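Here is the structure we will look at.
Excluded from the complex is one protein chain; the other protein chains are retained at their positions.
Take a look at chain A:
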Amino acid sequence: MSEPILRLEGVETRIGPYHILHGVSFDVPAGELTLLLGRNGAGKTTTLRTIMGLWRASAGRVLFDGRDITALPTPDIARAGLAYVPESMAVFSDLTVRENMVLAARSGPLDSARLDWIFGLFPALRRFWQSRAGVLSGGQKQMLAIARGLAEPRRLLLVDEPTKGLAPAMVRNMVEAFRQVKAAGETILLVEQNFHAASALGDDVAVMDNGTVVHSGPMRALAADAALQQSLLGLSLDQHQ
């Protein structure tokens, strides 16, 4: 059991008049891959956005490495060492793949050894290096969005549903890519609806429902317990595409 690098304590988030998160608490241990699961609308994306300061927590705390980052502006949270791959991918479509990567490498020129490693994970990026990101397919945009998160070493990578809308073969490639990223020692908090993909990757898991965490523990235990899966995740996994 390693030290948590990220800890959420009773985080509540309101968006306008809606009370979305009702006290979310869980830990992300350093050097591991933690999964955040839950039905559609459970509050997973809202949780990641709150961690990044894109929504403001109205109660509770977000601790990163023991430091309270709840009230920091988003750029400062990123500079503390978090990288965020949003559900919408948010690649800059007017910029080329290269330019997207240049911006992601905040502290200076891209490191060519690291870039080779990224090209190894996502060969399509090498092929479209000088193309506008807007012309990429959905899957390729997803690769670019993740590659941006990997452009420089970060302390923690937040990734929101990287396999969304991908063909089965692409999902396998994506799982393999995450396996390699994990092997490289990165700490990851991953939202993933594809339970099969998720269970192959996760060390730990937190399951959300209705804006709170309803279960957390080792992935292995959840993967082995079909009844628990059924009660926590119900039909949502089959429904989700």
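By definition in this document, a contact is a pair of C-beta atoms (placed from the backbone, for glycine too) under 8 Å apart; a residue touches a chain by one contact, two chains touch by 3 or more; residues count from 1.
To be clear about the criterion, contacts and distances are computed from a predicted model.
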Write down which listed name, "Monosaccharide-transporting ATPase", "Lactate utilization protein", "Ferrous iron transport protein A" or "Branched-chain amino acid ABC transporter permease", is the UniProt protein name of the chain that is not shown.
"Branched-chain amino acid ABC transporter permease"
Specify the residue from the set A:T96, A:S216 or A:Q229 that touches the hidden chain.
A:T96
Given A:S58, A:T74 or A:Q180, the one touching the chain that is not displayed:
A:T74
Touch residues of chain A, complete complex, unshown partner:
52, 54, 73-75, 78-79, 84, 86, 90, 92-96, 98-99, 102-106, 109-110, 112, 115-116, 119, 126-132, 134, 148
